[in-house]
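Have a look at the structure below, then the notes.
Removed: one protein chain of the complex. Kept in place: all other protein chains.
Labels run A and B following the written order; every chain starts at residue 1.
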Amino acid sequence: MRTLDAQGLSYAFGRHRLFSGVSLSAAGGEVLLVRGPNGSGKSTLLKLLAGLLIPEQGGVVYRDGETALDAAHLRRGLGMCAVEQNLYDDLTALENLEFFGRLRLGAGCGGRARPLLERAALWDHRNKTAKSLSSGMRQKLKLLAAVIHEPLFLLLDEPGSNLDSAGMELLHTLILEQKRRGPVVLASNDPREFGYADRVHTVAP
Amino acid sequence: MSIVVYLWILLCLFAAFVWSPTAAHFIGQSSRIVFFHVPMAWIATLAFLLSGWHSLRFLNTRNLAHDRKAKVAVRQGLLFALLATVTGSIFAKVMWGAFWNWDPREISITMLLFIYAAYLVLRSAVDDPVRRAHLAAVYACFAFVAMPFFVFIIPRVYFSLHPDTLLNARGKIEMQGRILATFLGSLAGFTGLFTLLYRLECRLEEIFFAEGETL
Partner (left out) sequence: MPTASTPLLPEVWTVFRKDWRAELRSKVAVNSILLFALVTLALVSYSIGPYRIPAGEKPAVLSAWLTIILFFTSMTGLSRVFVKEEESRTAETLRLAARPEAVFLGKLLFNLCLMAGVTAVVVPLFCLLMEFHIMHGCSFYGIIALAMFGLTIASTLIAAIISKAGMKGALFPILSFPLLMPILLETSLLLAKAAAYPDLGWLPEALGILTSYAGLMFIAAILLFERVWNA
């Protein structure tokens, strides 16, 4: 059973306290929806979960069964797609995917990019640089880059932004696939994404 | 303790200008500058060591109190380094006719000034306090590693105009009698003064931090 457990997280940006004593957990097979008004700190909370920020107090533990995952294992075991995390503009769609796949999987990532790109209807655009793709295509590419290494845990911050209905379909299937591997934490205010949630955590401002 | 330090410094001033004789081989009264110039350079180096130490401690503990202490050390080190540079420059003018010669020791103190100034500029360019502390601490530690090159290698390799009044190549102490006594007294006095100033400013930093302001 793969679990993500955050206890007593406190974080302030300078003198502005975002939250304190926040605890949440998610277990394999479920989608935890993190909701809250704009400015409540949803994105910051996700960054804390990802280890991109260090909380003042509290901590986050990822477990695969009984074993806690360290930073090195988390690079392999965690996938994240967020608004403020872009892909490389000057690389093509295919190169972007292969880059992130290769970093985590080594040469063994070969062959994973094509099926994903085809599912996202991006295979025909694989040789276009990321900056020449439309915003919806870029978002789909970001989602693919987050799951190319088949992570155990997936963090999504407003994954539906810029997506059309086909894109939302893709997101839905990716989330369903991910649920078979481990928990998904989804931060969103988009009503289209509320339906994915098994549980809800609300962040108060 | 502050009274003791102030009185001691008064004593040192008296000793420096009245009690101690001038040294041979120096022009006029200029040898007296060693009682001020060398202790100032010593304090500048001490402050540098302190800032390096607290920067390292911060990187180990992530405790922002160390970051504040490192910042205070740099600020005060900058002051003493400036004073050392100015007094040295005055002496250079008297003895060798030019305010600046790019003598290796002068290069060293200049580099120290640049490092201090760069550290403070870096701090002013980062808004997030935690990130600021990390970046400043890394820069201070990195500068610390580069320092052996300033202090040890460059002066060894090149001839220096600097008078070796304290420790020369043979390792003997050249100063005698009253001059030595005044020098050591001044060294102690300046160290005491720095300790006072440093502790005072650190306390001030803590108070400002507790009230949610920055200095």
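Throughout what follows, a contact is a pair of C-beta atoms (placed from the backbone, for glycine too) under 8 Å apart; a residue touches a chain by one contact, two chains touch by 3 or more.
This one's a predicted model, so the numbers in the text were calculated from it and none came from an experiment.
Q: Taking the entire complex into account, which one of A:26, A:48 or A:78 touches the absent chain?
A: Of the listed residues, the one touching the omitted chain is A:78.
Q: Of B:143, B:179 or B:193, which sits in contact with the chain we cannot see?
A: If we include the chain that is not displayed, B:143 is the one touching it.
Q: So which of B:59, B:79 or B:94 would be touching the chain we can't see?
A: Hidden-chain contact among the options goes to B:59.
Q: Of B:17, B:99 or B:114, which sits in contact with the chain we cannot see?
A: Of the candidates B:17, B:99 or B:114, B:114 is in touch with the missing chain.
Q: Among B:13, B:135 or B:196, choose the residue that contacts the chain missing from this document, as touch is defined above.
A: B:135
Q: Contacts of chain B with the missing chain: which residues?
A: 59, 107, 111, 114-115, 117-118, 121-122, 125-127, 130-131, 134-135, 137-139, 141-143, 145-146, 148-150, 153-154, 157
Q: For chain A, which residues touch the unseen chain?
A: 47, 50, 52, 64-65, 67, 72-73, 75-78, 80, 82, 84-91, 95, 99-100, 102-107, 129, 145, 152
Just so it is clear, only the chains that are shown with their structure count from here on.
Q: Roughly how far is chain A from chain B, going centre to centre by Cα mean, in whole Å?
A: 51
Q: Which bits of chain B are touching chain A when the two form their complex?
A: Interface residues on chain B, with respect to chain A: 62, 127-130, 212.
Q: In the complex formed with chain B, which residues of chain A make contact?
A: 13-15, 54
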